[in-house]
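Below is one structure. I have some questions about it.
Excluded from the complex is one protein chain; the other protein chains are retained at their positions.
Labels for the chains are A and B, by order of writing; each one numbers its residues from 1.
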Amino acid sequence: MQYSKKEYLDYLNQKSPNSTIIKDMVCAFLVGGIICVIGQAFYDLYNKALGMDEETARTAVSVTMVFLGAFLTGINVYGKIAKYAGAGTLVPITGFANAIVSPAMEFKKEGLVLGLAAKMFVIAGPVLVYGITASAFVGMIYYIIGLMGGSI
Amino acid sequence: MNNKLGKQTVKINDVGIISSAAIVGEKEGEGPLADSFDIVLPDNEWNEKTWEKTESKMQREAVKLSLTKIGLTTENVDRIFSGDLLNQCIGAAFGLRDLDIPYYGIYGACSTMVEGISLAAQVVDGGFADIAAAVTSSHFCTAERQYRNPLEYGGQRTPSAQWTVTGAGSAILKKGEGDVKVTHITAGKIVDMGVKDANNMGGAMAPAAYSTLKAHFKELNISPSEYDLIVTGDLGKIGAEILVELLQKDGIDISPNYKDCGCMIYNIEEQDVHAGASGCGCIGSVLCGHLLPLMRKKEIKRLLAVGTGALLSPTSTLQGETVPTIAHAVSLKTRE
Partner (left out) sequence: MTYLNAFWVGGLICVVAQILIDKTKLTPGRILVTFVVIGVILGGLGIYDKLVEFAGAGATVPIVGFGNVLAKGAIKAVGEKGLLGALLGGAQAAAGGISASIVFGFLIALIFNPKSK
């Protein structure tokens, strides 16, 4: 071999095609933006038309979007959009639902308990672990600031 | 009788491939080689409850088909060498469990077809079996769930990613017969150039193919022009290009008669498979369904088939390990 490992990796890097980043960014922007607009439309429906208070309406939007993401995953559509949209379908909460439903469906064949249910959080679990842990830290910091007589 | 020609290369005296069969999935049935395959599955389940069962069935049916083509039954087969990509090689073990043939499970990732033919040829040539079979398979859906993400997960494949072939190939070897003779075998060494990206397997495997091909040409003292066709399976677009360049730097030019199975089985652009195909079933089905029949028709007379495998696992990838790779070569010749 004419290359050292390092030289080979550099050579390989240079041979490997780059992602089509501009196209990816445009797709992510459009699809991500549209999903948020749909979320906003539901918010206005719940908040303005149905008269829910802000917080309840926001929760209802989350629940709705989660349902849509889960349903579109179930009917084999979400993955197809995601192929083009990339982060545009990954980052919205619909992507969180996709990350939960897709392994649950996939591993149903290994049983309803150790397959479907146990595998449900293999992809999305880390978001909850780090999100909830971080929020607990934030809560504790506020508590300590409060004890020291600081104002929030 | 010393058949050892070098550290890696051995001579096979008189073993032929007397039959072969290939079964592929839907997507492969829409590719350029569609007419080559014996069976194209109507869907990726093939009336089975799980994809693992489907894959096993493909192996089993491929063996049976390659035998019935020449009027043999499983009774006639003394040894079967088989493997696949699944953990503990369940595709092979479950697929072949009812065939009642003495079985050796092998694992060489995508090099398994060539590894199986290598072992079968040596066993038959050594007089340890009259008839031996080499089989392998891969299935897109079983491979995805084991190595990557659930099918419905919304992920993007990188441009260097390869598409796992749904396919199985079976070859039957016998002493003194067969239109296609196995003449030489070059066993590969494990090569690891430090590639960590599990989505760039062609790039990781190219050095292994390079190493085996160099040893093959050197130990036999021949040049690539000895062959009508040299095929690798499956480096994909990127890996194939790298292999040609690596050999070129040493003054060996394979480009005029070189192809990669990973670039043959799909219309790469239209079928959106990024860098090409991969999986045991790729070279397995292309060799057994397309190339061996071409040799029987004498459209190809000298063929060097190089199976390349990435010997990684999802665990090793998560633990940040680099990708060890391997390439085995069998030299085939149409009987005069």
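One rule holds in what follows: contacts are C-beta pairs under 8 Å (C-beta built on N, C-alpha and C of every residue); 3 or more make two chains touch, one makes a residue touch a chain.
Because the structure is a prediction, the values reported are computed rather than measured.
Trainee: Of B:L5, B:I39, B:I90 or B:L151, which one is in contact with the hidden chain?
Mentor: Of the listed residues, the one touching the omitted chain is B:L151.
Trainee: Given that one chain is not shown, which residue among B:C141, B:V165 or B:A206 touches it?
Mentor: Counting the whole complex, the residue in contact with the absent chain is B:C141.
Trainee: Determine and list the chain B residues touching the chain excluded from the picture.
Mentor: Against the missing chain, chain B presents residues 27, 43-44, 51, 140-141, 150-152, 155-156.
Trainee: List every residue of chain A that touches the chain not included in the displayed model.
Mentor: Residue positions of chain A that touch the missing chain: 18-19, 21, 24-25, 28-43, 58-63, 65-67, 70-71, 73-76, 79, 86-88, 90-97, 99-102, 104-106, 108, 112, 116-117, 120, 123-124, 126-128, 130-132, 134-143, 146, 152.
Rule of thumb we're sticking to: only the chains that are shown with their structure count from here on.
Trainee: Please name which positions on chain A make contact with chain B in the complex.
Mentor: 1-3, 5-6, 8-9, 11-12, 15-20, 24, 73-74, 76, 78-79, 81-83, 85-86, 89-90, 95, 98-99, 101-103, 105-107, 109, 123
Trainee: Looking at the complex, which residues from chain B come into contact with chain A?
Mentor: Answer in residue numbers: 49-50, 145, 149-160, 193-195, 200, 203, 207, 210-211, 238, 241-242, 246, 249-250.
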